[in-house]
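Here the complex is missing a single protein chain, while all its other protein chains stay put.
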Amino acid sequence: MARSKAIKKQVKHLLGIQNLSVLEAKEILKESQNFIKLNRSGSKKLDVLRGKTQINLFFEPSTRTQSSFDLAGKRLGADVMSMNIVNSAIKKGETLMDTAMTLNAMHPDLIVVRHQDSGAPNLLSQKVNCAVINAGDGTREHPTQALLDALTIINSKGKIEGLRIAICGDIKHSRVARSNIYLMNMLGAEVNVIAPKTLMPDSINQLGVKSFTSMKKGLESCDIVMMLRLQNERMQGSFLPSKREYYEYFGLTPDKLKYASKDALIMHPGPMNRGVEIDTKLADDINVSLVKEQVELGVAVRMACLKLYCK
Amino acid sequence: MARSKAIKKQVKHLLGIQNLSVLEAKEILKESQNFIKLNRSGSKKLDVLRGKTQINLFFEPSTRTQSSFDLAGKRLGADVMSMNIVNSAIKKGETLMDTAMTLNAMHPDLIVVRHQDSGAPNLLSQKVNCAVINAGDGTREHPTQALLDALTIINSKGKIEGLRIAICGDIKHSRVARSNIYLMNMLGAEVNVIAPKTLMPDSINQLGVKSFTSMKKGLESCDIVMMLRLQNERMQGSFLPSKREYYEYFGLTPDKLKYASKDALIMHPGPMNRGVEIDTKLADDINVSLVKEQVELGVAVRMACLKLYCK
Partner (left out) sequence: MARSKAIKKQVKHLLGIQNLSVLEAKEILKESQNFIKLNRSGSKKLDVLRGKTQINLFFEPSTRTQSSFDLAGKRLGADVMSMNIVNSAIKKGETLMDTAMTLNAMHPDLIVVRHQDSGAPNLLSQKVNCAVINAGDGTREHPTQALLDALTIINSKGKIEGLRIAICGDIKHSRVARSNIYLMNMLGAEVNVIAPKTLMPDSINQLGVKSFTSMKKGLESCDIVMMLRLQNERMQGSFLPSKREYYEYFGLTPDKLKYASKDALIMHPGPMNRGVEIDTKLADDINVSLVKEQVELGVAVRMACLKLYCK
């Protein structure tokens, strides 16, 4: 508790894993463990954030992440207000800043923001007095996703340090990939990224990963195989030839999984494109898939973040 | 209370009246009576569901039913999260099941679901660990509507047993009709159904009702006249000639009401098409219309269901 307070004064916003110290990351993961038990119990309600106001400000639709933050806040006793802003017609920057100023004047304690532009939460955090939690910004970061992935790995494998983790798919456009690369590296794992050339960033090796264009080579000796969602909009145009071809070369199948370690486990941030990036049976196989655990622990991780970052 | 627990272990989900025993139906109705008083009082808040999570999962829009469940849950102290999912573009089954898995991993205690496909709540209930309450599925069932109708009749007529109840309108496509036929029969009423031939199911008599295509004959000696909402989409195509003609033959007017018992009362699940299935003055006549009571008791019935089915 003494350490929590110390962190709260230093780190006001959760904008990305890149801004996080190992100590801070570990504290969030440790705090999350308590909430796992609470969420599995018959009475899922605390007064930790009673009297606090949490605003969920979503400029992109997101059933999963928004629900997770919504329940996390309510279970901690916060007053939660969700705002879904579709800003097709409006100039984006203006909306974000005017909305930020307006909401800030209402004295929220936490703003959870998802925005289609990379860096929007950082900009927001400079304009408001409360803590800003990044729930995904453009192709930049999705820190709570990486944290819940780390928690899931720790609770399944007992540790992260020393593991070899493959991240496969559209590395170029994925904020989930970026946040996970930072966090897994920070926590002592070795990270392989696997993607077709058109979906692999040029400067990827500067992030301290090994890059592969072949699943066979990239999955070798991996303990964790993280598949990414293939955005449908990438399928049109020059990035990819066809869904079928993508599945053939980069879709995770029981056969390809054999390239990894014997006891390798599968992860996916959801929602899954079954038959595109992952075989549908594999996705549902509770012996190898951690997808359910990821969602479950996601609520716990968000509760920890809301508690630790609330001013 | 001892009995409540017994039921909770046996019957986990409220999927339809067809799956309900007389004892269970009567217990829900009995429990509802307590909540009527609470809802009329100055302080409408209990801690019965404090620490519980209720998710309202609506694949079809519904102002009335969703509001009713929302207030019911909040007044019992639950954390309520509402999700409105318009799934025009998405493959329906996939969405439902992936959404179910995701939500289930967040440990809700209750999922209230409305879906355009008959049987969707049943499918959902097989995939989740919590109680599923059907808030209307396709043309199959709408159990809480039938229960609130039963409660309204009991509180107006003093009983259901021995009454003659007419259900008039689009019997073929109505989940309200189906649930009410099951429940009213179960509670000892005699049910007449009245509809034009094109809106009458072929096998209707197997449900233990008498069917009529004439209002005059069907309403004879009826104590309760339940009018159904005529869906606008039925008006196009071959089901019906025109709104005016429908009103002439099947719309409830003061004149047609005379065919029923002298003290007959009118019900409608809402929202009403005034001048189509019912005369507008009749709809608002507080001496014969129970429409307001139906909405009021609807909240009480939903509170009872949430309480009794919550794991």
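We call the chains A and B, going by the order they appear; numbering starts again at 1 in every chain.
In the analysis below, a residue touches a chain if its C-beta (ideal position, glycine included) is under 8 Å from a C-beta of that chain, and two chains touch if they have at least 3 such contacts.
Nothing here was measured: the structure is a model prediction, and the numbers come from that model.
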Option touching the unshown chain, where B:K12, B:K26, B:R50 or B:K74 are the choices: B:K74
Touch with the omitted chain, as defined above, among B:V48, B:M97 or B:V295: B:V295
Residue among A:D79, A:D117, A:E220 or A:D285 touching the omitted chain: A:D79
Residues in chain B touching the chain absent from view: 39-40, 42-45, 63-64, 67-68, 70-71, 74-75, 270-272, 274, 291-293, 295-296, 298-299
Residues in chain A touching the chain absent from view: 50-53, 79, 81, 83, 85, 94, 98-99, 101-103, 105-107
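Simple rule for what comes next: only the chains that are shown with their structure count from here on.
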Cα superposition of chain A on its sequence copy chain B - rotation in ° rounded to nearest 5: 120
